[in-house]
Structures are given as structure tokens and as C-alpha cells.
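Apart from one protein chain that is not included, each protein chain of the complex appears where it belongs.
As written, the chain order gives the labels A, B and C, with residue 1 at the start of each chain.
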Amino acid sequence: MKYVKVGIVGANGYSGAELIRLLLQHPYASIEVLISNSTTGSLLTEQYPQFQDIIHMKLDTFNINEIASRVELLFFATPSGVANKIIPLCLEKGIKCIDLSGDFRLRNGDDYVHWYGFEHENVEYLSKAVYGLAEYNEEKIRNSQLIANPGCFPTATLLGLLPALQGEWIDPNSIIIDGKTGVSGAGRKPKVGSLFSEVNENVNAYKIGHHQHIPEIEQSIFDVTGNKVNISFTTHLIPMTRGIMCTMYTKLVKKGTIDEVHQYYEDIFKDSEFVRVRPIGNIPATKEVYGSNYCDIGLYVDERTDRLIIVSVIDNLVKGASGQAIQNMNLVNGWDRSAGLASAPIFP
Amino acid sequence: MKYVKVGIVGANGYSGAELIRLLLQHPYASIEVLISNSTTGSLLTEQYPQFQDIIHMKLDTFNINEIASRVELLFFATPSGVANKIIPLCLEKGIKCIDLSGDFRLRNGDDYVHWYGFEHENVEYLSKAVYGLAEYNEEKIRNSQLIANPGCFPTATLLGLLPALQGEWIDPNSIIIDGKTGVSGAGRKPKVGSLFSEVNENVNAYKIGHHQHIPEIEQSIFDVTGNKVNISFTTHLIPMTRGIMCTMYTKLVKKGTIDEVHQYYEDIFKDSEFVRVRPIGNIPATKEVYGSNYCDIGLYVDERTDRLIIVSVIDNLVKGASGQAIQNMNLVNGWDRSAGLASAPIFP
Amino acid sequence: MKYVKVGIVGANGYSGAELIRLLLQHPYASIEVLISNSTTGSLLTEQYPQFQDIIHMKLDTFNINEIASRVELLFFATPSGVANKIIPLCLEKGIKCIDLSGDFRLRNGDDYVHWYGFEHENVEYLSKAVYGLAEYNEEKIRNSQLIANPGCFPTATLLGLLPALQGEWIDPNSIIIDGKTGVSGAGRKPKVGSLFSEVNENVNAYKIGHHQHIPEIEQSIFDVTGNKVNISFTTHLIPMTRGIMCTMYTKLVKKGTIDEVHQYYEDIFKDSEFVRVRPIGNIPATKEVYGSNYCDIGLYVDERTDRLIIVSVIDNLVKGASGQAIQNMNLVNGWDRSAGLASAPIFP
Partner (left out) sequence: MKYVKVGIVGANGYSGAELIRLLLQHPYASIEVLISNSTTGSLLTEQYPQFQDIIHMKLDTFNINEIASRVELLFFATPSGVANKIIPLCLEKGIKCIDLSGDFRLRNGDDYVHWYGFEHENVEYLSKAVYGLAEYNEEKIRNSQLIANPGCFPTATLLGLLPALQGEWIDPNSIIIDGKTGVSGAGRKPKVGSLFSEVNENVNAYKIGHHQHIPEIEQSIFDVTGNKVNISFTTHLIPMTRGIMCTMYTKLVKKGTIDEVHQYYEDIFKDSEFVRVRPIGNIPATKEVYGSNYCDIGLYVDERTDRLIIVSVIDNLVKGASGQAIQNMNLVNGWDRSAGLASAPIFP
């Protein structure tokens, strides 16, 4: 028996499809409603034939009353600028909301115009949202109606970086983050830059200095450590579908051996089943978390330059989106943290 | 509680690693022994870091007495020419054996020299082996001690082709199979032809007319339908890791509409949870079964040429190897056919 | 000094860009006009930064009078259904036209509705067009004003197949063509099916039985050999950018050893600098012609089934489009066949 009825708004995107895959193996949640504006009326299997004989549902249009009668919790896997208009309606109806888009991640409403390019229509709700970085916000998440699920890059970045800041090992003003991502993060909407012929055999640096994940990362660093920082954050599109690696360069301010830093990380994450600190000398590769909810972290102290280099990897569609959303759903409902999320990575 | 203790010989190869991944999510089987000659003594996680914090085991050398004391069932994920020497020892100790290599698939011992290039050392055991194509051999498999798990191409080919032959829709002498495979089937042993730089942006036809899967396919066609056939079978290496597609060209001998042929296929597979006959007009792609135990089949009747074209796709490491091996383990133990195998495909 | 002034209509597509690359290294032709409706007014380097510091031109709109005053020869690298409207205007102005689209390849105007889905507006010009398969039509091409440059699949298919038919080695009714192509053939226009996330780690069979290249291939087979045939032709999208392989299955009707068939092919192509018949036992891979104008052919006689298997590979954007177009331009102008086309393939 499944206890909680859930729905997905934006079921036709890649994060939506990944939510469906993960929810199918969840012991307590059942999918009741799938919403897609662009493909309303079609069968899910017309969009995603992999679900044939597994789940037979139609994609519906958004109707708040009908949805309210059918689900207790809604995932929003919508493009930027959509959820901010709809979520308040859902909250009023008593539906718990987990927003995978960025619409409720920033506390300062004005930032949406600057970083996202749209005007937020319900800024008064920003303070009600809890940032869903489960490893750092578990208690608040448990008691929230509205969870702003972290971005893919922020997830990889923050899990790798926060312990170094908490332990005051590094200079907060020295942080440089070099991100590499697969192209599924760009979604299923067709655009030239996401075509196979453009992405294959290619690396592309994009949005240098003005990526919308910058304020999200800086805000979380402040929340957890009290440091107001300006990070350097550069993202690269590389020829793969899934996976994010963040290579992070930081200046050590405390004399520390790799053993001490490594032990500190292990202590921080000793109860976090989805963060795996790699043994010293071992740096994770993205494929080693493929399809799973893990975030793997590797550490290197470069004595020639007094820098701590942190490498953090996730599957952008799982821990960077849908898996983390389910982790948050588990917290909200008081279930096992890893319910439905226990699969090992697929390799090769 | 897990009921049955199993081991894997050849745990360091890709099929071995995939067996581990799938067994970890199996409700009734527990992994007790991992054997690898090439990496004996190392930790599994040194070879496959994806398993950190999930399974902590050493890779051992093969010792029949120790193994016999620790497991009831052994998977052989070894290269061709290995299992034929060892399996008889294991059977004598009462260990059930599921061989993922080709060593017990052919009934005629001489064929091993011709098609595989080695001399089989225990030909008297060939008749004791049951061919593990579960959709066609279920009863025999249930009662067997030694299961010859089908090859990757034969699995895709036979599931797609046999109904057309059973229904006498096609001329058995007209069969042409054009196979496309990802490179993981070639294993983890380094060779020039498997290097990224050689495989990427490339298609390669190999072993034309003398692939070792030819006699296996022809033998099974004979077993199921009584037809002695010579097939044309050509395999192509394409730039992907997982996945096999077999496009099969056959001459229609019975006037049949696509609806009739399609219905016939649906009837044949109505109780087979791992075979999905696609709706008319819908041809499966390999990624739509990625990471899963499904075999998806698409059908097309070309009226211009009176040919039935059958497209069959599998994940070569799952339904084409380790997943089917677990399906066979389930039958041997009287468990649910789909125990441990219920995951949906990962897409994209 | 460059002797002939040329222009490209559809310069913003992949074939257009490839024409530019090849024309830049051509000794006798200079690019004077680049036309693109979708990106009129922009710089070529805004669309294709690889040309920075090499060619500095704007993309213009189509104006017949201005074009007529500036070029002697026009390449049409336009989508299907465009060139048929414009080319007659150009011919009237005395401009030689080489059409890389399918608009003038079929002699029967009605076929355009059936196979291409558009109504041809100038069917009376179909008989004036010469099919630009240079290895078979050289004399006619030399004297033509309008050349219908062959499609990518037809080029690979016909060069591999015609000798077997000319020599009457095979049954013309037995022809089955299994084509595999990179995705650049689908063009730069964004669509879901061409996205990296959909193509990577995937094989996709498409347009089974109704690909628009079927009538083109059958028409050419008739023209060269007098055989009216119905071919089976199935195309597969595989995860690469460039390259086509056609694996062709045919029934031998004449007893012939592989040596005899091979010798026959070598004789046919002994003066064709762009067709390389591989030594017996050697099957070509697509990457071995990457970036070049070669068509490589491998032959295999399967004695178990009395079939001749022919494998033919090209770079779809060069020999399958822009390279062959330049080869045709060379013939039309009486230049060396290989002017501007002599580069070796790039590997790896």
C-alpha cells in the first residue's frame, strides 16, 4: 500500500520523467496526476516509451481544484518563472509543494530580475520556502509546506565546499568553482546549443560570471557559515547526458594535512547516507554516481600552492534534481531518508 | 533476510559488476563470494568505486572447497574458455551454476573449436546444460543445475524472431540479422578496438559471417521451431556503452496484415513481463530499455517488398547478460520472475 | 587567382558550412555570396565562429538580380521544398545550379507528394536535371546547367551496390540495405530527436519503409542497370555527428569467389579517385573517411548463405553532400576532379 498521493507539474521534462522513474520504486508514494502544458492529452508513453507496461497515464492540464482533490503533495519540475505563479494557489489548498525550479530559492525578490530575468509574482512567499539541501537543513525541511529544491550545481558545490568553510580551513574569499555538466540539465526543449552535432566532441564554457546559481550558492554559504562571499563560478557543457563535476579551488588558511581535512569531512557526513567522502588519494568520476542519489567528494591538498582542491560529483537529474526532491519528500513525511533511493549507481 | 547465498566468478568484468548491482537490490539473494583472477586480493571498490559504502568485499582467488562451503549458487561471468573447465567441479559439489559465457550453450562440442577457437574440456556436460532463454525454456530452467545463459545478440534476436517462425509467418531461409551493439560487450580488458578514440564517431562492422553467436541462434531456432536454418548475421560496433539493437529482415510467406502479426506477438508474450511488444507504428530505441531487463520489440510489414522487419532492443549487460542470469536464478529458486529486476529504464 | 565566382543558398545549415570549408581550400572557386533566410544580416562568424579570421562575410537575403550579377554558380543547401521554387529563376539568368536537396533528383513529379510531402512547382525542370553521381554520370554532368546532387544514403548505397548489379552477380530483387547515420544529416534546425540527450547512448530506427531516399535509389538502379527493383531500406540514427555506413545484403546468383567479385569492383573503380575498394578481408569503418570525400567499400561473400554482403562508408557531409557537390562543380568547369578535395581523412 502506498500512503501518499503525489503529482508532478512539468511531467514532460527530463526531471519530470526522472521523478516518475524514482517514484515508481518508492514504497510509500503513488503518482496520481501528471501535468504537462506542452503535451496535454497525450499518453506519457507517447513522450517516454520506456514506461510502457509500467505506468499508464495521461498528461493533464493544470486545474487547481481537481489537483487538490487528488494529491497531497506536488512536485514542480517546471522551467524558471512558472512555479512562482502557481505554488501559492496550491499551498492555500493545503498541498505540500516541492519546487525543483529556482523560483523559491532566493530570499531577495529583486534577485529574480537580475539573475533569472523574470519578475517574481509572489515575493512574500520567498520567506516561507525552506531550502531543501537535506544534509544541512533537515529539521526545517521536516516542518515545511514549501521546499525549494536546490539547483544541480549548488548541490554539488555546497556539499563539497561547506565543510571546508565550517571548519575554517579555507579563505572564504578565495573560492573558485569550475563546473562541468552533461547536457540533460538544459532540458528537453529543442535549441541549437543542445543538439548532438553541437555538443558531441566539444566543450563549451557558458554564462561565465552571470550564472543564476551564483546567488543561490552565495546565499547558502552565508546561511550556513555567516560568510558573505563573492565566488567565481564558471560552467562548462561537456559531451555527456548526465553528471556534474565541480572542481573547487580554495586557499588554505589553517595549516592542515590532508588527513586532518579528510577526517573533518568524514565527521561532518558520517550520518549522511548520500554523501560519500572518498578515501585519500581517490577522486570521484561522475559515472561512479550515475543514476543514483549519491554525492561523492574527493579532497586534495596541494602543498606547492597551499590550496585545498575539492572535487564533487553528482548525477544532475538525481541528487541534482529529482532524487533530492524525493529525499525531501521523505523528510516531509517522516519516512526513511533513503526510501526509494537505495539503488547503486549504474556503471559502466 | 536473504535466503540464498551466491557468488560470482569473474567479478571484475562488466557483467560481474552488473550482477553485483542487481543482486544488491534482490530481496532473496546475498552475495557471499567474489572471485577475480586478475585482481585477486584487491577490494571491489578499488576496481569499482561506485560501490563505496554499499558493499565492502575483497576479490578472492578460486578455491572450490572454500566456495562450496560458502555458496549455493555461482554465476560465471568469465571470458570464453574458462567456465568449461571449472563448472563440473562446482556441480559435483552441489553448487548450482549459471554460466554467462558461451561455454555451455552449444550442444555440439566440436563447434567450440570452429566458432570459439578453444577445445571444450567437458563436452559430456553440454547435454546437461539448459539454455536459459527464460521466455521459452521456463520449465526446464526451473529444474536445472546448470544454466547456459544466452548471449546478448541471441537474446535480442531470438525474442524478436521466434514468434514469426512459430506462427509460420516468414520463410526460415530468408533471415538476415543486422546487429548493432555498444562496446561494453567487449569487456573491460584493454584492446585498441575498444578505446574511446577508436569507437567514438565511428561504426565498425566486425566478425561478418563468423560471429560465435551464429550457431547459438541457429540451434535455438531449431529447438523451438524445428527449422534448420542458415542465418545471415552481421554485427556492428557503434559509439555507445550499453545497448543492442537487432534489425531483422525476413520474407513473409503468409499473407498477413501488420495487425495480425502484431496480435500474434502480443499473444505469445502476454505473460512475459520482460518482453514488451510495441504498439503498431512504434519502433523501440535502445535507450528506452537502458539499465533494465526489458526486451522491446517493434514490427513493420513492408508491403512493397513483402518483408516483415523486426526490431528488437535490449540492454546487453542486463537482459543480454546479468539481468537474464538473475531471471534464471529466480526460476531455479522458485521466486517471482521479476524479483530484483523491476526497475524502470533510465532515460535520458 | 580564383576563376569562378560561386554562392551558397542555405549557408547557415551544416551542408552550407561544409561547402564553405571546402571552397576555402579550392584553387579555382571563390565564395561571393552567402544566403540565409533564417539568419539574414548576421555575420557568418556569429553562426560559425570557426571561420574567424578566415572568411569575413555577411549572410544575405535572396535577391535574384543581385545574385545574378555576382555569381556564375550557385549551390543550394536548402531544406526540401525550397530549391524547386527558386532554381528555375536562376537557370534563366544563366547561373549554373547544384542542388544538394532532393528537389530535382526524382524524374516523376508525383513522387514528391508521396515521398517528400510537398508539391513540386516546376516539374518541367525535372528532366533537365542531371543526377550528380559523378562516378556514373560524368559526361552528362560536364554538360549540365542543373545538377541534382545525390542524397547521402543513395551515394553510399549506389556506389556499393551498382557494380554487383552491373556484373550480374546478384539477384536485383534481393537487395536489403541497412543504413546507419550520424545525426548531422538531420541538420541544424532544433528538434527533440536531434538533442544530445536523446541521441547519445542510443540507436534509433526511423522512417522504416518510407524514407524519401528509396525512390532515388531505385531510379538510379534502373538508370544504370535497367532493373526495376523494390529495395528494403532501413535507416538508423546512431550517436555520432558525421558518417554513414550502409550494410547491404544481396543474394548471389552467379557462382563467384570473393576474389572475382573483388576484382570486378576494382576494375569498375580503377579511375575513380574517391572510391576505395578495400582489400579482401578488410571492412571499412566510417571514421576512416571522416572529413574526406572518399567512399570506401568492403566486400564479403558468405558461403553459408550464398550472400554477398557489401559495406559502404562515407562522410555524409562531404561525399554525401558538399564534397560531392564540389566534385560536380569541378566536372562542370572542366577542372581536375579532385581540385579542393584532396585532404586525407582525419583519424582519430
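In the analysis below, a contact is a pair of C-beta atoms (placed from the backbone, for glycine too) under 8 Å apart; a residue touches a chain by one contact, two chains touch by 3 or more.
Treat the numbers as computed from the prediction; the structure is a model and nothing was measured.
Give the labels of the shown chains that the missing chain contacts, considering the complete complex.
A, B, C
Which of B:Met240, B:Val275 or B:Leu331 sits in contact with the chain that's absent?
Going through B:Met240, B:Val275 or B:Leu331 one by one, B:Met240 is the residue touching the chain not shown.
Using the touch definition from the top, which of C:Tyr28, C:Phe51 or C:Phe118 touches the missing chain?
Result: among the candidates, C:Phe51 touches the missing chain.
So which of A:Ser42, A:Asn63, A:Asn108 or A:Thr305 would be touching the chain we can't see?
Answering carefully, the residue with contact to the hidden chain is A:Thr305.
Would you indicate which residue among A:Gly102, A:Gly132 or A:Gly243 is in contact with the undisplayed chain?
Considering all chains, including the one not shown, the answer is A:Gly243.
For the chain left out of this view, which of C:Gly10, C:Gly151, C:Pro215 or C:Pro284 touches it?
Only one listed residue reaches the unshown chain, and that is C:Pro284.
Counting contacts across the full complex, list the positions on chain A that touch the omitted chain.
176, 178, 180, 182, 197-198, 200-206, 208-209, 230-232, 234, 236, 238-243, 245, 247, 249, 283, 285-287, 290, 298, 300, 302, 304-305, 307, 309, 311, 313, 348
Which chain B residues touch the hidden chain?
14, 182-184, 188, 190-192, 194-201, 239-241
When the complex is taken as a whole, what residues of chain C touch the one chain not shown?
Output for chain C: 14, 17, 20-21, 24-25, 48-54, 184, 200-201, 241-242, 273, 276, 278, 282, 284-285, 287-292, 296, 342-348.
Everything that follows uses one rule, which is that only the chains that are shown with their structure count from here on.
Which chain has the mean of its C-alpha atoms lying nearest to the mean of all protein C-alpha atoms shown?
If one averages C-alpha positions chain by chain, the most central is B.
How many angstrom lie between the CA centroids of chain A and chain B, rounded to a whole number?
Here the centre of chain B sits 36 Å away from the centre of chain A.
Identify all positions of chain B at which a residue touches two or more other chains, and write them in rising order.
Residues 200-201, 241-242, 285, 287, 290, 348 of chain B each touch two or more of the other chains.
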